[in-house]
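Here it is, the structure in full.
Only one protein chain is missing; all other protein chains are in place.
So, chain A:
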Amino acid sequence: MHRVVITGLGVVAPNGNTIHKFTNAIKNGESGITYVPRLKELNFGCCIGGISEIDTSSLSSHLKESKLMNLKNTSITYGLTAALEAWLDAGLQPTPELNPADVDTGCIFGSGFTDMELSRFVIDTVNSGNVKMLGPRLAEQMMNSGVSAYIGGMLGLGNHVYSNSAACSTGTESLVMASRSIKHGYAKRMVVGSCDSYSPYTWGMFDSMRVLCRSANETPISGSRPMSKYANGFVPGAGAACMILESLESAIKRKAHIYAEIAGGSICCGGQRQTGTMTAPNSYRVSQCIEEAIVSANEAPANVDLICGHLSSTFADKVEIANWSRALNRSGSEFPFINSLKSMTGHCLSAAGIIESVAAVLQLHHQFIHPNLNCEELNPEILELIDESRIVRTTTQKDISVVMKASFGFGDVNSCIVLKKIKNYGNSLKPC
């Protein structure tokens, strides 16, 4: 069994499209949620969102000009950008074009929806009788594994390269799956992440479900309010993030910078039984997922310092808090600190788990807890479970050693990871 550590980070988030910008944003409580005029034109109830800014300048040195020129899928562009930043941050270089593939490194990079704008282009082009104009570079971008295929090619990866999809649990699930590959020796290193792009054709389906926030079109940054008394729907978002995971031996051997250890994790499904449905989690299985993650990390629930929740700013926030409380057997002022990045980014769907996990790693690495915005008045049902001091509302410097991050998605799917700070990096390296 190998221990798994994080040696590189990359992010394209609504409130920061590099690790440097993102770190500053979450420290300062900066929202990336804005008014989206196109949604208003299309008669959406929710006209706000968190749309990550695209900057492909870093890709031009590592992709053929023709490949970049023909890259039409925004999800893949997000994913490539985050993956390249993480790879370089880990002190690695892409395998040169003429070298053999790097057989020690694999990739699991997920997505939820394909780029619906690109789907529309394909449908319109075919329907207009101009199928020839689609060209040869769209099939590879429309396939579900498109993003991992592009990343694998850019970096020259020769181990298991694939894409997962588990709705809003996708990013956190990818971390658990990659950790297992390294833990059991199938790979030394994994490029891990997920992505989701903005499109009214994706967001419209959620708007029609009436699960989006409709009350903040005039004040976009106040729309995402996890744990607030006034939480009334999530704000959609788009982006990607990536982590480089590798075995502790590999990281030490190449003297890599280590951000944190992924000490454990769990994935499960509620089977849409008991309290679970297609769109709501089975609370018993959520609690068990958290419990299994803690056990796999060989950690005591009492040692958890911070929970980076799924907490999407809906009525389900209070249910999630109850599930955490039951799983950790902690409540009131004994409950860990808790926050939700979605208060700044909105809910980035399949990218949410990985973007929020990057935020969790940054908090652990830099020893701070980012604020949970827009919860001046807390949900009273949540306050029946935990003390209000546990819900962090201003940036707080804290000595934190163990952080848990969980994500839940449609299909009643759950995933959870346990992050630990690494102390004494060197000869006597051990988790704190």
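The rule we apply is simple: a residue touches a chain if its C-beta (ideal position, glycine included) is under 8 Å from a C-beta of that chain, and two chains touch if they have at least 3 such contacts; residues count from 1.
Quick note on the criterion: contacts and distances are computed from a predicted model.
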Given the options "ABC transporter ATP-binding protein", "Dipeptide transport system permease protein DppB", "Acyl carrier protein" or "STAS domain-containing protein", say which is the protein name UniProt records for the missing chain.
"Acyl carrier protein"
Where A:20, A:40, A:64 or A:398 are the choices, the one touching the absent chain is A:64
Residue ranges of chain A at the interface with the undisplayed chain
64-66, 69-70, 97, 132-133, 135-137, 140
